[in-house]
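Excluded from the complex is one protein chain; the other protein chains are retained at their positions.
Chain naming follows the written order as A, B and C, and within any one chain the residues start at number 1.
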Amino acid sequence: MRKFSYDFERPLVELEEQLEQLKHLESAEKADIAEEIAYLEKQIEKLHIRTYENLTPWQRVQIARHPDRPRTSDYIEAIFTDFIELHGDRAFRDDQSIIGGFARLDGRKVMIIGHQKGRNTKENIARNFGMPHPEGYRKALRLMKLADKFRLPLITFVDTQGAYPGIEAEERGQAVAIAQDLLELSVLEVPVIVAVIGEGGSGGALAIGFGDRIIMLENAYYSVITPEGCASILWDGEGEGRGAEKAAEVLGLHADKLLELGIIDVIVKEPLGGAHHGPASVARGLKKELAKALKDLSSIDPNELVKKRYTRLRNIGYYTEYSGKPSVLDMQS
Amino acid sequence: MRKFSYDFERPLVELEEQLEQLKHLESAEKADIAEEIAYLEKQIEKLHIRTYENLTPWQRVQIARHPDRPRTSDYIEAIFTDFIELHGDRAFRDDQSIIGGFARLDGRKVMIIGHQKGRNTKENIARNFGMPHPEGYRKALRLMKLADKFRLPLITFVDTQGAYPGIEAEERGQAVAIAQDLLELSVLEVPVIVAVIGEGGSGGALAIGFGDRIIMLENAYYSVITPEGCASILWDGEGEGRGAEKAAEVLGLHADKLLELGIIDVIVKEPLGGAHHGPASVARGLKKELAKALKDLSSIDPNELVKKRYTRLRNIGYYTEYSGKPSVLDMQS
Amino acid sequence: MPIGEWFKKQDKRLPENPTLEKRAVPDGVWEKCPGCGEPIFIKELEKNSKVCPKCDFHFPLSAYERVHYLVDASSFDELWANLCPEDPLCFVAGKSYTDSISAAKAKTGMNDALVCGRAQIDGRNVAVAAMDFRFIGGSMGSVVGEKIARITELATDEDRPLIIVSSSGGARMQEGMISLMQMAKTSAAIAHHSRRGLPYISVLAHPTSGGVTASFATLADIIIAEPNAFIGFTGPRVIEQTIKQKLPKNFQTAEFNLDHGMIDMIVNRVDMKRTISRLLDYLDVNGVVG
Partner (left out) sequence: MPIGEWFKKQDKRLPENPTLEKRAVPDGVWEKCPGCGEPIFIKELEKNSKVCPKCDFHFPLSAYERVHYLVDASSFDELWANLCPEDPLCFVAGKSYTDSISAAKAKTGMNDALVCGRAQIDGRNVAVAAMDFRFIGGSMGSVVGEKIARITELATDEDRPLIIVSSSGGARMQEGMISLMQMAKTSAAIAHHSRRGLPYISVLAHPTSGGVTASFATLADIIIAEPNAFIGFTGPRVIEQTIKQKLPKNFQTAEFNLDHGMIDMIVNRVDMKRTISRLLDYLDVNGVVG
């Protein structure tokens, strides 16, 4: 039985519960209800497809946030070997909402940095629900520099609702901490591969969220602002309800849209219902893409890599440059 | 009249007060006591010399700590022009016990970093009596890197009793903050000139306290540990009284001894009684030495400078390497 | 991103109608200071860099006014003024993005929220950029990001110091992830400029927040703020809603940022040009031209 479900999953969950009861009846009372069970199973299968095959953007945001969705640590476990976790920013605190360390992917040495959400309330409190404080970005910065020094390709996992909106985070300079990550990422002389696995919430996500290849899970989202935040700006007070739903539609925050816009490079399929319905297959798909990216990028000369990364960023933008006196420099070149 | 005096200055102060009374009497009552005044003035002059000409090490430590002794800001004011103060570590707090910024010495552009004590209780609280927290060392680190980037020679002023022995300073990693300054100082590709103007207390002083030339005021001290700290280790509990006096003698912490040991390069004379008895003349003397150091060092190639600084450090140490199998490498070469 | 907060809030420091507009109003020979409530002659105000001579209140400036008060007379050579925003997401929610753009263009006479170009400061060649908060809250979309990148690259290629005056609610929501990526794009441009050993001075004007604070605006060698400017990442309303408590009194002011080590100094706008010129004297190895 499911511990957790969203409203739109309720009818499906009810059928699943009925099925469980029938099965219990069958085994406990030796009732001959095989036919009823078979019928119900078929109904469930159909409803399962109907529930999940045409998810709205908002439903997919919900799936990206599902408490059972695999976390960074799950993918590290499933995809890599010999992970050694490193800790600390050497200045203030070990922020557990960002984890990182050395690992091997099919034997290749890499550095990993990722947002880490908890599995339960206690873990989530320790990890601040995956929302970093400035010391988290500074820990990431330290690991980026280590990766650079020891020529380890960097693989990041993005899964955060965003930077933490708290007093202390502002006091300790989360803005400049994020900015310094962005600066560092742009000049790292090793391949940088990003996997957006759940939530990609604004600056807190971006701090470890761009590189030479960006892979995204089918139901993950990556957005300039959370749908709730957007809604509360657009329709004052309507942040929590219908507003967020509408915002999720207009923000263009899903993998397919971002692929179309050229923000990301590749999408990893999830099983119907989301990654938590088949974590192993998602991990396999992700691993394949990570390995491919590693292979493609490893042969590129470090200077070339930095140049290419810059060019990639430079090409992101939609604008019209209407005639008149011609632009003095063509920067894209 | 003196606002503040140490025990050993008391007899002198009493005579000075008598003189003041006599002078008051003379002007107020038109008393004819010119002879008495002249006599007393002569006595004072003699006692002044007797009090200050053969100071004990501990008395000189006291003079180094005198509340009227010129501070870093006084020397900046007296020696440099166009000072622009810079602030902050970009991470936690602007530690006011360390100040720094751009300035000009006879027109030459430099970066200044110095410990800053207060002039009074209020100022001293704001500046934590010149004892930095980790963010102070990190502010210094930022300014060192700025100096390096913009090729500005670095001039530091050392005047601290030491790192702050507090809970928060430990929590925020004062050890690693100091260590990172030491590392950075050792590879700066600009001249580094140090002026020890008052107290040079252990790691807190060293963090900005070594370079290509170390200038020291006559009564300043520079020590691995405060005399009180040393005494409290050697003679449990006797830290505050006679113990500190004895410790000041054995620690070899004064300019003349440190010159002899090769730790510092040059001593700037102070007027009898200490720098606060003639700040302008001390500033002149210090300025002369700073300008000379700048001139001498500016012509050296940056790589050579770093190499020389390293060699200088490498040569500090007293040890015997007795025969037996010869040492595998001669590292001094 | 707290862009929206700044749209709606009746902020004492941000009058609804910027003074630039008021100038056209017939009885506009004087203006009431939002700081002290006193009437100030506009002529006097303009001579004083639009700082109230009585209470030092800093009136909001348009991007062109910022440039005007910062660089040598007639030295400014604007670049890329003809870059216009598009609507890649066909963003419609309540108001459409294209309507917002049209309204902003009409209000400001600008094509987007940033003005940039070559200029001189006390005879020294610089590259300068200034944001305009009136244009959709000074938010950074493709055009702002592109122009920041271009002016930074120009500064890199021509060995010029870079000076950027920010005033922004952050990334421009209406361009979605394309806006967010401008943070990375501008930061990367700054990285390359810095690695050439060139100086960059960032001026934070009221208000600077969100994705601008978390990218190019805080990556400078020297960071200067105008007095009393709001500077932060997350807007105060969002923080209050999250932590469910009142914020400290001077939270996220320029002064708060100075205490917390985030900026080098707070400079009255009247002294801004002189201060930047003095700083460039220390930082610019290429020196003064002519």
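Quick notes
Please note the rule applied: contacts are C-beta pairs under 8 Å (C-beta built on N, C-alpha and C of every residue); 3 or more make two chains touch, one makes a residue touch a chain.
Note that the structure is a prediction, hence the values are computed from the model and not measured.
The chain that is not displayed touches the following shown chains in the complete assembly: A, B. Note that of B:Q59, B:Q174 or B:N219, the residue touching the chain absent from this view is B:Q174. By the touch criterion stated above, the residues of subunit B touching the omitted chain are 163, 165-167, 169-176, 178-180, 182-183, 185-187, 202-203, 206, 210, 222-225, 229-230, 232-236, 246-247, 250-253, 258, 261, 263, 309-310, 313-314, 316-325, 327-329, 331.
Those residues of subunit A that touch the chain absent from the view are 82, 84-95, 102, 109, 135, 139, 146, 149-152.
Here is the rule we use: only the chains that are shown with their structure count from here on.
Relative to the whole-protein C-alpha centroid, the nearest chain centroid is that of C.
Using the average of C-alpha coordinates as each chain's centre, A ends up farthest from subunit B. When the C-beta pairs in contact are tallied for B-C and for A-C, the bigger tally goes to A-C.
Chain centres here are Cα averages; for subunit A and subunit C they lie 32 Å apart. Taken residue by residue, subunit A touches two or more other chains at 172-173, 176, whereas all remaining positions touch fewer.
Touching two or more other chains at once are residues 194, 218, 260-262 of subunit C.
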